[in-house]
Each structure stands twice: as C-alpha cells, then as structure tokens.
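Reviewing the structure listed below.
Every protein chain except one is present and positioned as in the full complex.
What follows is subunit A.
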Amino acid sequence: MSNVLLSPQEERIGKNKGKVKLFGREQRIYDSFQNSKSVVDVQRAKYFTESFKETEGQALSLRWAKALYNIAEKIDVVIDDDQLIVGRGGKAGKYGIIYPELDGCFLRQFVKQASSRVESPFEIDEEDIKVIENEIAPYWEGKTYYEDFAHAMPKDVLKITYDPKDLFSSRFILNESSSMRSALQWVHDYKKGIDLGFEAIKSEAKTALENLDEFDPKDTVDKAEFYESIIIVSDAIILWAKRHGDEAKRLAEIESSQKRKQELLEIARICYKVPAKPAETFHEALQAQWFIQMFSRLEQKTGATISNGRMDQYLYPYYEKDLKEGRITPEKAKELFRCVWLAMAQYQDLFVSPAGVKFHEGYAHWEAVTIGGVDEDGYDATNDLSYLLLEDKREFPLNYPDLAARVHAGSPERFLKEIAITIKDGSGFPKLINDEEIIPILVSKGADFASANDYAVSGCTEVRMPNLDTFTTPCPFINLAAILELTLYNGRMAKYGDELLTIETGDVTTFKSYEDLENAFVAQERYLLKQALRQQFVANRTRPKHFASPLGSSLHKLCMKAGKDLHSEKIDGGFDAGFFDFIGFGTVADSLAAIKKCVYEDETISWSDLLQALKDNFEGAEPIRQRLLNAPKYGNDDKYVDSIAKRIDKEAVSFVNQYAKNIGIYMDLRYVSQSVNVPFGTVVGATPNGRFAGTALSDGSSASQGADEHGPTAVLLSNYRTKNTNYNNRAARLLNIKLTPASVAGDIGTKKLVQFIKSWRDLKLWHLQFNIINKETLLDAKAHPENYRSLLVRVAGYSAYFVELSPNLQDDVVNRTAHDEIA
C-alpha cells in the first residue's frame, strides 16, 4: 500500500488493530456490547401478543395502544452501566426484536435457522424459543399481514412475486417489501413530544374527545376510539419512562461510587419528568427524544428504523439556553449524543423472513440524523449543533447514527468545508441530500413551501415532512435485469424454465433493428409496472386492516385534527408519497447498449451466438464477453448508452404519471437498492453487459461495478443526463462514489472535494455518498477480517461493517471502481 495514502479511518485501524478507540465512558459502554453476539429479545412480541389475545374484536388503534401499555408495564427495564441516556427495547447487549403481526408465519422456520443463517445471524435462547413456539407463533399463524397480502394478490402478480407452490419463497422479479415492515421510513415530529410532552398530548386528545359531536356516530365511534388510543398511549410512554426513573433510583441506592450515584439520581429525576412534561434542558430534551424513538420501535417496524429528524434544529434552543446558563459545554453535549449513538448501535434490525434478511444485510438501520439545509422560511439553518454533530462524527468512529447533511445554494462555505473534511475521514459520513432537487419536487407534488423547506431525511435517501406526509406502504422492487431476460427469452427466464412469467414480446432473433428490441423491452417493462401497481394497490388496502400507530398519530397534526390513525388509507390534507424501486439500472442500460453496438451496428456478434453465450454463462465464449464488456457503459457521460438509460427511466415515470393517481398515492421512481441488487442478481442469468450469471446487479443509480472508467465527474453527468425532469414522478436516486484518499489529500484536496459537492448540488442530483477507501484495503479486509472489525464501508445507502457482510456483498464492494489518482 505504499503508493496510496490512507484515510484517517484506516490509520486508526492500523494503530489499534481493528479495535475502535474511544475514551472513558464511551469505551466502557462500547466494550460492554461490541463482542456480544446479536440476540433475539422476545418481550415485545410476547406482551404485544398477550394483549392482542385479550382485545379481539376491538378497534385496531385501541388494541395497539393497549398492547403498548402492556409492554410498557411489563418489559424489563434495563439501565446499562455508565449510560446517561436510558431506554432499551430488549435485553442487554446487541438485540433484535420481533413483530409477529407482520410476518409471524415465518417464526417457526426462523427459530430453527436464526443462529446458522449466513446473513445477519441471531442467537436465541431455549426458553424464548418455547415462548415463540407456544405463545406467539400459534396465535399469529393465519392472521399475519404477510399471509393476508399473499392470498389477496392476483394470481398473475403472485406468479412473479412468490413461487405459487411455495408462498414463503421469493422469486426476486417483482418483490414486495410491505411484509417486511409496516410502513415506509418515517420521522416523527419530535419537537412536539419534547417541547409539549405527553401530558399535554393527552389533554389535547381529551379536549378533542369532549368536542366530538355526540349525535354523529362517526365521531362517537371511529374518532372516539382514536382519541382514546392517544390517551392510552400517552399513559403508556409516561409509565415506561417512570419505570426507568424507579430503576435508576433503585440503582442509585446500591451504588458505591458517589459520581455514578449522582448520575443515576439525575437520570431518575429526568425520567420522572420527560416525556410527560416539557423538557427544559438539553439532557432532558435528548432523553425525551430517545424515549419517543425507542417506544416507536416497540410500537412497530417502519422502514429503515425510525429516523432522528433535524436534530440540529429541534435541539438547538435547549443547547443554546444551557450554554448561556452555563449548564453545558460542547464536550458534555457530545458525550450525551454518544450515549444515544451507543444505545442505537445495540439495536439490531431483525428480519424474520428469508426475503427480508436478503434485502437488508449487515444488521443495518438508518436512523438518519439530519443537519443543515434551510429553515421553514427558506434561509440557511446551519447552527453550532450542525457543526458539533460533524465534529462528533469525525471523532467518534461508530457507524451510528447515519448522518445526512442537507446542502443548498446558500450553504455556508464553512459547512461545506467541514462536510468535506468529515467525509475524508473515511467513514463516508455524512451522506449528502440536495435541497435544490428535493424542495421543488415536494412543492410540485402539492406540499406548501414551509413544510417542504423543513423536510427531514428519513431512511437511507428518502425524506419526510413529519406533519404533512402520511404513512405509505413499503415499496415494490422491480428487477430490471429480469425484465431484460424476460425480453430475451420471450416472457420466460432461464431459472424458471418454460413457465411463461409475463407476456410474449417476440423472438429476439427475428428483430430487424435495435429499436424492435428496445420496444420489446419497454413492453415487458410496462407489464412489470402494471403488476407492481396492482400489487401495491392490494397492499394499500390490506395494510390499514393490520396495523395502527397511536404513538405516531399522537405526534401528527393531521391525525390529531381528523381523529384518524396514521395508518388510514387516506387522511385529509395528507401528502401521500410512495415509490417503487428499480434495481439494476446500470446493468440493463449497459446490456442494451452492448446489443445495439455489437449485434446491430458493428455486427460482430450474431443473436444466436449471443444467446448461446449467455446460456453457457460465457463459458468458451470469452471473445464475445470481451466485446460486450468493451461496448459503451453507463456512468461515463457517454450519450450512446445514457440515452438508452434515459428512455428506461422515461417509460417508468410517464407510466406512473398516468396511472398511479388511481391508487390514491404518488408512486414514484426510486433507485435505491440497499443490498437488494445481490439477491436480485442471483436469479438472473448472464447478461449482455458481460456480467456472469448470479452475480450482483448494479446498485442504485450507480454505474455497473467497475464500468465507470472516466472518474466521478462523468458518473455525475451520466446520472444527470438520464433523468427526465419534465416529470415530477421521481423519488430518491442513490449514488455511490468511491474515492481514494490520495485524490482528496490535504487542504487542496478538501477544496476539490467541496467543489465537487457544489457541482453535484448545481446538477440537482438527489443524493451522494462517498466511500473513501482503497481496493487493497478491502481485499486485505476480506482476507483478514480479524484486523478490520471496525472498518466501515458504504454499501448502497448505509454504512455497515465490512467484515459483517457476506462474501458476495464484499465482492460487490471491492469491484466498484476506485477512482484512484496517483501522480
């Protein structure tokens, strides 16, 4: 590695032999869980189910609130040694929790395989297995969302979603994700919970209850039940906090260290106060936020795990006041933040279904913390806390939380510079989200400017306006590379034999021109889009029958006004932003371009030779593969292939522009693969871009692995030139760019990185994240995982520890081109 500069992160790893180096309290908390295996905690599922057995037949929002109360009353209250922020969803160490209402039908299978599965294994104790097998699974079987949804799906949609003979097995052509989580990624209006507290929210519900029209049955039944659920859930979270106060007090009494005793007494005081009453200090505000966030995790599983919202905004008044009154220092504030991050890191996003776990490798969750951006009035919102959170990310080498910086035309130079320095540190944080793209898109879809300006990053690339957005159903994922194969084999796929999966669009070998092929592809694409919308239509109808969110509703203005649960299909004034995902954009654009070039223009490969080579996975056909590999590739600012990619995009956005409104929500095109490009790749044979059968597809809107040979500026330009900005039916586009430390070294390198970020902003691209690392490091990490346990790597939208990824995904990361610059 003599020719490449190491990033500070790599240097740290070298010095500490893979151990994260922290100090004092932080190190002790970290050590307490880092070497533990991830365990399943059944308490949430147990008490949730226990309550549900007793409330059969009642309104769903009431049942949910009562179940939460049961959990709040009975779940073990555990306070970690040294912690200053309290509230866990399960036992000590790294833990995951179960949501049987979602996919409980997989539980019996799960408990047998949990500890041995390749991706994200979990330990589970014998006693808990018994609880699952005797108390939880039997109740939910036949009642889960998953089963209801699978049975409601039209047969021709089911055929490309699950194996009709085995409903528990995914086909990875058109995947649903609505059974993996009950709603898309979400951000609460934490400000309301912190500033007002749940006693006030309870009064709000009581007043609403009193003001109902006593003669209107809609009011006295539906709405009354809703407001009662708000009262119960307020009591539940207050009770849960109070139990933490009791436990802290008990611990204080037996604590021998005077210092810790004082800390515990302070914790007790705070837990008795928030989130019941308004917070008054930074510590109280942060504790209130964490209680809300943790209780939300106990309530339900939203996409990506509940996000943190604009922490630099809603916490700033408390920070500023504490600073002024001498109650806090920046160092103390960082320590409190780190207590939150360390608590967050112990939570492991547990997926029970086999498809769920393949979609989310590496225990990842994205509780995005948003910093920067504009305020409601549209002026720059950057403040001291924005900088403090960046500084914290540089100093504190943990991959939680996911830090997202909003960038806009008026972002201060200092902010951009500190972002660049932080990115260079090597962990890839913060990811960047572009106000210049997102705010106009939100407004064009009907948001008011103030709400749009105040959006928070949510999940890996998406955004939410916490009082305007509504819950939307988790999205379908469409395998673009499967669409290509369906085109090549006339509606069939090599893996699924002679079964006609979609429609027949003709024998490709008879196509006279490339346009015939592209049109056949588009016909298959439209067929998949049609089925995706039908699938989503069914999911939308099914979801409100299975889920309620009294806690989420209590923090939402529209829900509280309408007396409707956040899971309702339609809420007056709500902004219903859903999306669907395309996987393998680069793979497919490259494949079509290669056929155009080699088969139709250069005539260097015949259709029959090409199809044979694909069937043989290029065995004995290396010259053909080489020609395909050397055809134009997406990600190089090459119009030849970018124009093809743009048409694929256009067909989709124009399709949903016409038809999605009939579902009642936006269904916009998103390119965010998470780790879905890996399982989707396993069902697709060799592709005409030279990719071998079964290997990963391209991720997000990034170039195919290793295909971007002209550097990151060309990647951005290709991304820019494949958008159809005359439609507003677009959602996030995830864009990963890997840079070696050498290309951005020193102050001059920082300036270049800032300039690059500004250009990205001016091109109005949605999202950008960097991976500053080199290939040798990754290869060495793969060979010697023991030395790289703390190596963070960006994988499609989130950070994960490299050594926790499966070998397949490790290869995927390694193969993405590193834009090295050695001079």
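We adopt the following convention: a residue touches a chain if its C-beta (ideal position, glycine included) is under 8 Å from a C-beta of that chain, and two chains touch if they have at least 3 such contacts; residues count from 1.
To be clear about the criterion, contacts and distances are computed from a predicted model.
J.: Unshown chain, UniProt name, "Pyruvate formate lyase activating enzyme", "Tryptophan synthase beta chain", "2-hydroxy-acid oxidase" or "ABC transporter permease"?
T.: Spelling it out: the chain absent from the display is recorded in UniProt as "Pyruvate formate lyase activating enzyme".
J.: Of the listed residues A:Pro164, A:Gly573, A:Pro623 or A:Gly664, which contacts the missing chain in the full complex?
T.: A:Pro623
J.: With the missing chain put back, one of A:Glu26, A:Glu204 or A:Asp637 would touch it. Which one?
T.: A:Asp637
J.: Write down which of A:Gly96, A:Gly373 or A:Pro712 is the residue touching the left-out chain.
T.: The missing chain is touched by A:Pro712.
J.: Which residue among A:Ser353, A:Ser553 or A:Ser743 touches the omitted chain?
T.: A:Ser743
J.: Going by the touch rule given at the top, which residues of subunit A touch the chain that is not shown?
T.: 2-3, 602, 604, 622-624, 626-627, 629-630, 637, 710-714, 717, 743-744, 748-749, 751-752, 755-756, 758-759, 762-763, 819, 821-823
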